[in-house]
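Excluded from the complex is one protein chain; the other protein chains are retained at their positions.
When the chains are written out, they are named A and B in that same order, and each has its own residue count from 1.
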């Protein structure tokens, strides 16, 4: 199961990397979102995929899974949610102000 | 072209209540079952966004005259307030406490300060979510 997950993480990372390297802003943002999903899966996997109960008091009895990776992932999800939302608004504003959603055209540095 | 959205409006009137109830349910079940402030807040926020999508912004603003930036700020204040409240009792930062209380009508209930913290989280999420959507939709 772990090796399957690692392969999946690898596929997601390659998709995300491809998208981040493209010129279109929206593709880049989608790319960062996919990359963050990949790393969430990675954290889950390196924590060890075990069959066990949920780590809650009312369900105790028998072995339960490590809750820490899940807590980490939840935090990471919230952060990536905030960053992605901010990026989307920023990209929209940039598009409206600069009239382009292409990084090639947003290079600048010469016109100032 | 004006889109005829009678079906949408009628369905939303009913569905919004279900969504909001689900949000509140998820919020309260969070203590020792899946759920909690973040998820509850997301569901509540998406219910409100759905209202904004169906009716126009002015109508909703008249009925719900909140500045959602301030809702988010209030949420943060509530969450940090409970966290820092423990300093007053000489307990380590973020300490929570709970207890069993007998309430009229409801009977014995388990109450905990985590709920206040979670309420802060939920308000923050609702506020942020709606602010983001509105800030994109408000121009033009």
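Here is the rule we use: a residue touches a chain if its C-beta (ideal position, glycine included) is under 8 Å from a C-beta of that chain, and two chains touch if they have at least 3 such contacts.
Here is the rule we use: contacts and distances are computed from a predicted model.
Between the names "ECF transporter S component", "Negative regulator for alginate biosynthesis", "2-oxoacid:acceptor oxidoreductase subunit alpha" or "Na+/H+ antiporter subunit D", the one given in UniProt for the chain missing from this structure view is "Na+/H+ antiporter subunit D".
Listed by label, the shown chains that the missing chain touches in the whole complex are A, B.
From the set B:20, B:49 or B:73, the residue in touch with the chain omitted from the display is B:73, counting the whole complex.
Residues touching the missing chain, restricted to chain B, are 69-70, 73-74, 76-77, 80-81, 83-84, 86-87, 90-96 (touch as defined at the top).
In the full complex, chain A touches the hidden chain at residues 20, 25, 28, 32, 35-36, 39, 42-43, 46-47, 68-69, 72, 75-76, 79, 82-83, 86-87, 90-91, 93-94, 97-98, 103, 106, 108-109, 112.
Going forward, only the chains that are shown with their structure count from here on.
Residue ranges on chain B touching chain A, taken from their complex, read 32-33, 38, 128, 132, 135-136, 139. Put simply, chain A touches chain B in their complex at residues 56-58, 74, 78, 82, 85, 88-89, 92, 96.
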